[in-house]
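Here the complex is missing a single protein chain, while all its other protein chains stay put.
The chains carry the letters A and B, assigned in the order they are written, with residues numbered from 1 in each.
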Amino acid sequence: MRDSTAGAKQVLEALLFAAEEPLSARRIAAMIDEATPESVADLVRDLNADYLREDRAFHVQEVAGGYRLVTRPEFASWVADLRASDASPRLSQAALETLSIVAYKQPVTRAELESIRGVTVEGVLKTLVDRELVRIAGREEGMGRPLLYGTTDHFLEYFGLPSLDALPRPDELEILFADRERQEELALEEEPAPELGGNDDAHANGQEE
Amino acid sequence: MRDSTAGAKQVLEALLFAAEEPLSARRIAAMIDEATPESVADLVRDLNADYLREDRAFHVQEVAGGYRLVTRPEFASWVADLRASDASPRLSQAALETLSIVAYKQPVTRAELESIRGVTVEGVLKTLVDRELVRIAGREEGMGRPLLYGTTDHFLEYFGLPSLDALPRPDELEILFADRERQEELALEEEPAPELGGNDDAHANGQEE
Partner (left out) sequence: MADEARPGHSVKIEALDFEGPLDLLVYLVQKNEVDIWDIPIALITEQFLTYLQGMTAERLEAAGEFLLMAATLLRIKSQMLLPRPEVEEDEDVEDPRRELVLKILEYQQFREIADQLRDREAAGRLVFSRGLQDLEDELEVDTGPALPEPEERVSLSDLLRSFTRLMEEAQRDRVHRLEPLGVTIEEKVNFVRDRLRRDGQTSFRDLFVPGEPRSHWIVTFVALLEMVREGEVRLRQGERFGEIHVYAASGRGAGE
């Protein structure tokens, strides 16, 4: 009896740890054999008592949707440091597209970028310059002498490229990144059809999920 | 003194708990006043000893040059239910073979991969790049300047490896990893069969029949 409780508490902990959203008592009870929605509340209390006694840096919090694990408030400043030292926000799809065109067409004018993307790129371009991925690379000769844009050294660093020259050429892009359908065809070719049998034990088991 | 150590361990726990990716000892040390990269390893060991003693459902794993908290394998069946959505399909035999060669020979060209596997690897390579297990690592000098491939940090994470050094080494045949010439020399030394002559002057014991 004792053991089974310990087991349930551990499973509860594993679930709370790995969950991507708060877990309701009902949902938890459905996943743990020996638990009921009522007993889950007890298990949570037990778990929190453990955490307190053992000076753990986190505890179970009850929120609208159920229970979740969070760090204790006293560690907030460290967690905030951690967040701050994390990578800056992910580039948007728009930024990514614009950046890819700059990389391949540089030096390139804003007008050219806009004509390729079919939308204005002013804001995106500013973001990219702010994040030091794109720089002003000069001015085009001729009418209006518009600014030209190119990539920075930080761009190379960011994407782990030794040099601009390591960007795949169009034919190489085709092979590595061409669209899904074709890729799936290739993936199918890679994997022998199951009814033909694998070429060894592990292979046969390894293919399917 | 005692307190300060306890404090550092707790902060470490809070950081590991809140992190979204493995944290290197350096990064951790930068965030904890009383820690150095060296002492972080001790703190991690302490923390893992706590977890073991207290039957926690998770522990610290050393992976991809850093530390992260993961659930213990014995809870997999429960947690897998929760996380079913993010299970990527297992790698095919072709993908695993190609990946092993990339891992050991990196930076490596596609031609080299194909010569070792004896088949084209175009589709597999695409899958591996798509899954962020393989990256473009530059270009080889010389004819055609083909792209070079290497493994990513995600490769280490995916296979639970602390670093490339931790890659499994096959016990026999290790010599074959040496560069071509040395490979041949060594292979020659090993050859028991007298009729297998070498093309190397240093081993001018070619067969006469």
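Assume a contact is a pair of C-beta atoms (placed from the backbone, for glycine too) under 8 Å apart; a residue touches a chain by one contact, two chains touch by 3 or more.
On a predicted model such as this, the values are computed, not experimentally measured, just so you know.
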item: Option touching the unshown chain, where A:A30, A:L52, A:L96 or A:I136 are the choices; value: A:L96
item: Among A:A30, A:L52 or A:A76, residue touching the chain not depicted; value: A:A76
item: Absent-chain contact - pick from B:L12, B:M31, B:V44 or B:L99; value: B:L99
item: Selected residue (touches chain absent from view) among B:L47, B:L82 or B:L148; value: B:L82
item: In chain A, positions touching the absent partner; value: 17-22, 68-71, 73, 76-77, 79-80, 83-84, 86-87, 89-91, 93, 96-97, 99-101, 103-104, 112, 115-119, 158-161, 167-168, 170, 173-174, 176-179, 189, 192, 195-202, 204, 206
item: Missing-chain contacts mapped onto chain B; value: 17-18, 20-21, 58, 61, 68-73, 76, 79-80, 82-83, 87, 90-91, 93-94, 96-97, 99-101, 103-104, 116-120, 129-130, 132, 135-136, 152, 158-161, 167-168, 170, 173, 176-177, 183-184, 187, 191-193, 195-201, 203-204, 206-209
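Just so it is clear, only the chains that are shown with their structure count from here on.
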item: Rounded Å distance between chain A and chain B, as computed from the means of their C-alpha atoms; value: 20
item: Chain A-touching residues of chain B, taken from the complex the two chains share; value: 6, 10-11, 13-15, 17-20, 23, 27, 30-32, 50, 54-58, 69, 71-72, 75, 78-79, 81-83, 87, 89-96, 122-127, 129-130, 135-139, 145, 147-148
item: List of chain A residues in touch with chain B within their complex; value: 6, 10-11, 13-15, 17-20, 31-32, 50, 54-58, 69, 71-72, 75, 78-79, 81-83, 85-86, 160-163, 165-166, 168, 172, 175-178, 183, 186-187, 189-191, 198-200, 202-203, 206-209
